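Below: one structure, written as structure tokens.
The complex appears here minus one protein chain, its other protein chains still in place.
Letters are used for the chains, namely A and B, taken in the order the chains are written, and counting of residues starts over at 1 for each.
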Amino acid sequence: MLAWKFFAAGAVAPFTGVPWPLPSESARAGWVEGAPGDGKGVHACSLEDLPYWVDQELWEVELDGPVTRAGRQLVASRGRLVARVAAWPGAQDVFTRACIERTRQRVLEGLLEAGCTEDAERLTAQHDLDAERDTAFAIAQSGPAFAGYLFDAIRRRPYPGLCAYIAANAAASRDGRRGHDEERAMQVQWLAGHLGLTRDR
Amino acid sequence: MSRALPADLDCIVAVEQVTDYLEGVLPLEARTEFEQHLVTCPGCVIYLRQVRAQVAASGKLAEPRPVAEEVTRKLLEMFHASRGG
Partner (left out) sequence: MPAAAAELQALAQDSPLVEALRAGDERAFLGLVGSLHSAMIRFARGFLHSHATAEDVVQDTWAVVLEDIDRFEGRSTLRSWIFAILANLARTRASRDGRAIPLSALEPDQGEPAVDPTEFLPPSHSRWAGHWAKWPEPWPEEQLLSREALAHVRDAIDRLPAGQRAVIQLHDVEGWSSQEVCEALGLSDVNQRVLLHRARSRVRREIARHVERRSR
């Protein structure tokens, strides 16, 4: 079964620190055995899981043995690298900008709904991210606290996993669980579309 | 304002789980939540790294020292006496 997995630099598994053997031109990569025991196998992502595990490198992986789902990941007894998704992490910055953009939209909608038109105008008047970030902070101090999510999202741009989480929280603060799930689904769509990840495997 | 989702782990809780995490005794669900938290929290990633560095440093304190000669002599006497030889 094919899936995806985020890794630290060098195809190193992010939590175990185990480097996965690389495929070569002529040969497929060696298998990595998961530790036996409750859920201790090899972990990987289906498309929907990706935004929750964002890291430095993204690889297509092949899973072997019975594959089960454990919360937001797939668990298999062994796995191996297939191919690196070349567009990542190059696309990281564009990804976070998209999360920020959606968060901005939500904050603006929220401000307008709350009748804070002046605050909304102040925000749209900003021309660069730093200024927008500081304005969002100021608005959150004196007015609607949810504007702070825009401050957070811009401030945490260098950390795509965190930025995506903030965008999901911002959506949840407006629309609860449904908002959260919608935002995460948009992140999945973004990744699939921009990185050329196809679902049928 | 409501917090996003009650299931999310806070840092103040995560730091209490670090020992169990490193020992490998967190049940699967808790371990997944902990790792997901790390993806969204560079602060806790640093904290975990600090704990690992600390453990590594502690390990450096175990310097094997040669046993003093008189002690070795005494222990050998004890040994032979106990083995009846």
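Note that in this section a contact is a pair of C-beta atoms (placed from the backbone, for glycine too) under 8 Å apart; a residue touches a chain by one contact, two chains touch by 3 or more.
None of the values given here were measured: they were computed from a predicted structure.
Visitor: Among the chains in view, which touch the chain not shown?
Guide: For the complete complex, the undisplayed chain touches A, B.
Visitor: So one chain is hidden, and I want to know which residue out of A:S46, A:N169 or A:Q187 touches that hidden chain in the complete assembly.
Guide: Checking the options A:S46, A:N169 or A:Q187, the one contacting the hidden chain is A:N169.
Visitor: In the complete complex, which positions of subunit B touch the hidden chain?
Guide: 1, 3, 10-13, 15-16, 18-20, 23, 25, 41-44, 46-47, 49-51, 53-67, 71-72, 74-76, 78-80, 82-83, 85
Visitor: For the chain that got dropped from the picture, name the residues of subunit A it touches.
Guide: Residues 35-37, 140, 145-146, 148-149, 152, 169, 173 of subunit A touch the chain that is not shown.
To be clear about the criterion, only the chains that are shown with their structure count from here on.
Visitor: Taking the mean of the C-alpha atoms as each chain's centre, how many Å separate subunit A from subunit B?
Guide: Distance between chain centres: 30 Å.
Visitor: Using the touch definition from the top, list the residues of subunit A that touch subunit B in their complex.
Guide: Residues in contact with subunit B: 15, 38-40, 52-55, 70-73, 145-146, 159, 161-162, 164-165, 168-169, 172-173, 176-177, 180.
Visitor: For subunit B, which residues count as touching subunit A in their complex?
Guide: Touch residues, subunit B against subunit A: 1-2, 4-5, 24, 27-29, 31-33, 35-36, 38-42.
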